[in-house]
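This view holds just a subset of the chains, kept in their places.
Chains here go by letter, A and B, matching the order in which they are written, and residues are numbered from 1 within each.
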Amino acid sequence: MSRLELVKTGSGESGVGSGSPDPLPTPDSPLPGSHKLWGGRFAGGTAPALERLNRSLDVDFRLWPFDVELSKAWAVGLWSAGVLTREDSARLEQGLDAVGRRLAAGTVEPLPSDEDVHTLIDRLLHEEVGDLAARLHTGRSRNDQVATATRLWSADACRRLDGALRELQQALVTQAESLGSAPMPAYTHLQRAQPVLAAHWMLAHFWPLERDRARLVAAGRAASASLPLGAGAVAGSAYPVSRVLLKESLGFAAPSANSIDAVGDRDFVAELLFALALVGTHLSRLAEDLILFGSSEFGFVRFGDAYSTGSSMMPQKRNPDALELARATGGRVLGDLTALLATMKGLPSGYNKDMQEDKRALFDAVDATLLVLPAAAGAVAELTFDTARMRAALTSGMMATDLADYLVRKGATFREAHAAAGSLVRQAEERGCELDALPAEAFAAAHPLFGDDARAMLSPDASIALREIDGGTGPAAVRAQLAHAKEVLHPPKLTPGNGVAAIVG
Amino acid sequence: MSRLELVKTGSGESGVGSGSPDPLPTPDSPLPGSHKLWGGRFAGGTAPALERLNRSLDVDFRLWPFDVELSKAWAVGLWSAGVLTREDSARLEQGLDAVGRRLAAGTVEPLPSDEDVHTLIDRLLHEEVGDLAARLHTGRSRNDQVATATRLWSADACRRLDGALRELQQALVTQAESLGSAPMPAYTHLQRAQPVLAAHWMLAHFWPLERDRARLVAAGRAASASLPLGAGAVAGSAYPVSRVLLKESLGFAAPSANSIDAVGDRDFVAELLFALALVGTHLSRLAEDLILFGSSEFGFVRFGDAYSTGSSMMPQKRNPDALELARATGGRVLGDLTALLATMKGLPSGYNKDMQEDKRALFDAVDATLLVLPAAAGAVAELTFDTARMRAALTSGMMATDLADYLVRKGATFREAHAAAGSLVRQAEERGCELDALPAEAFAAAHPLFGDDARAMLSPDASIALREIDGGTGPAAVRAQLAHAKEVLHPPKLTPGNGVAAIVG
């Protein structure tokens, strides 16, 4: 929306004194020309407080393309059931196309009585085809309708998310490739652990995203697994609409097996939210690494100007806002997942109005992720690495494991070897020197099997070269890993649905 | 916002085919005339993906009255520190008042470069007072500024929430009063347990809300406990502004004790969210009771037309949407609380950009609660009770406890008595009759102490009359409870801060 409108609305309802900007407009009067899909049995009007609470158009408006699509399928279905003539069915389809064009053009003015997107489209369809529009609601209910539209939206969102994830993966692969054979410390417990290739570290963030993509494919498949349309309000439609025809035309794997479950099931929303909660978790860990490595103390990376912000007070600051907001996404989406599951918990079977809140959580999580992924991809793409500082951080104590391994190869048990290497580390600390600065006697005293060649173990490159095990940090292993990563990102030929769905990592 | 704008925006960016309505506009070009409060050190522009992610104006716009207020206080503070002349300080105050008037009038058009409410107000102030505006940012930072504005907003929200809660409490009290001495079953495990006055049940929902109000008072106090303004970015302002003067003029109890903590603390947001999570929990339990009691099977209450909705398919439906959405609020606000705590967890001390997300959770929870409370109050106020059905549900088995108590009073132990009453219940079940339809011999056989007067124990009114213990369901006890409830709702005289703050229940 234009910010003007935002400001007008926000401020129009509160003075400086009141300090109570109310985010929602208040319809105080009865709604003229309502196209509500119910009401015959009610004597009075609806209370404004309930109208405000119940109204979901600002949330569910974005479902419109899918509501139009399923409505067209339903028009055909009613023809298949003998409820509509071929001509009427076609007129409804054309009318719905016209409605879709108007909505796409942005020329529609919603009325206060348009309580949700279904009601809005019903009103517009009346404007297009007159009373014939009233026949479209035959044998369906908003319960099966909204479940179907939300499934279609979710499946589409999974596709969009896949693309955004791939962009971030591509940025990681490109950086990994450009890092070549530069070494850096790997950390556990945030303590320097062992030397690794920087490309190996960068790719450590690639595989979680690959698992995420597989989960999103599965979530999209779950959304498209089972078509609610035809379930009616709860008992199944009374018209012999071909659900096979419906599921085919809307791209579902099967019609729902049970109409009560069909209108009351939101597992597919939970699956998508969970997949995004893990995306958020992975982004938070990538962001944490980069924020750390971009600090003055680490100094391994420098954030690009285009992805840094300054401070209103401190002229020297170069803040990694994009990454911090990426880190926060983990918390935000976890909140959305918690909201959905807590809302569903303990509901009786079938549809309950509580379930209207599913979309708020779903849309927030998808929006947040689609907003943060391009910024994260951009931030990664514009990182500059200081490979000299990365190498300088490889102090010889980090090769203590290699020293122990040396003794093992000479015949010591690992426990003895670990203890001997540990005692050398302690001596170095006490003397305030690096491990490789200890005198030969110290080595000899620590273990009789230490020979003159022991000190050669303290080279990071030697340490890395020893780790050519599959998935290890040896140069050949990392080259193979990089090739593997590129292959999953750009599969040689796209045989649909395979490759992507396998959980990798 | 007008729905027109919403629709225009939503649909303008997606075709029917794409199905990808993007909720946020995309500034593709460099921002003209930016009033960003930083930038001197950066060579290039900011990436559009980061601009989109970073921009918080649509969320934090509502802070404007408080940002104007604290800016006025800061202008005075700068005078007190000798940074501004009295005249300049006064001109800034007047300029800020003018900005406030423009914002209140809704005539302001935000620019793409207004990244947040602070930047927007800075730009407007330049329009009012020229370069003098640039002096206002002396010695302060957005870090202390936004923390202060959010605290002021939160304290105000607590006051608004208190009013909305009181309305619901009032509706409960009014209904309790009108229920008089009508009895109904109390349930545990959703099994009929013992007879109570319906007023007693209604008031069982009053006291949790009274605890909520006390928690909101505490949350408001926490928000106002400690003034961040003057903490600067993190180390404290370098100008000797009187923080005592600031805290007095802005209504805080004290200046913050530590500048690092001042800009990094969001405990007050968590407290408010937690208080609202319990409000949501209480609403969900009230709603659950009412939804159950309004089912055809219970039939104790009938929902008012103005607070019921119909079905698009089933003409006979009378759905308690307001109550179902009230039940869902418990899940939604729990999600907001989880989001905040998960976001704060593990952040380094001081300000981190992740904390920008605090407001999204805070505003969502407050908005949701302020939207649902009036609807819940209205729904309660318009309930009609079917006291005949409530009384009819008091089957004599519910007085089995009274039968056991009778034996206790005659000298049996409670365990014996419980067993004897239990065996009568079983016999009645086996014969398919009510407890009071068992023959006298059955009573005599169950326990020798049963006399002719035992059957009188099976009257619900007698059972209720026996429970005059404080807080019990005896008629006098309930009258006293009702008087107590009215008193806490309308305290005789408002001695500030007492009464309300005590946790009751």
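Everything below uses one rule, namely that a contact is a pair of C-beta atoms (placed from the backbone, for glycine too) under 8 Å apart; a residue touches a chain by one contact, two chains touch by 3 or more.
None of the values given here were measured: they were computed from a predicted structure.
For this homomeric complex the structure file specifies 4 copies in total, of which 2 are displayed in place.
Simple rule for what comes next: only the chains that are shown with their structure count from here on.
When the CA atoms of chain A are superposed on chain B, the rotation angle comes to 180 degrees (nearest 5). Averaging Cα coordinates per chain places chain A and chain B 29 Å apart.
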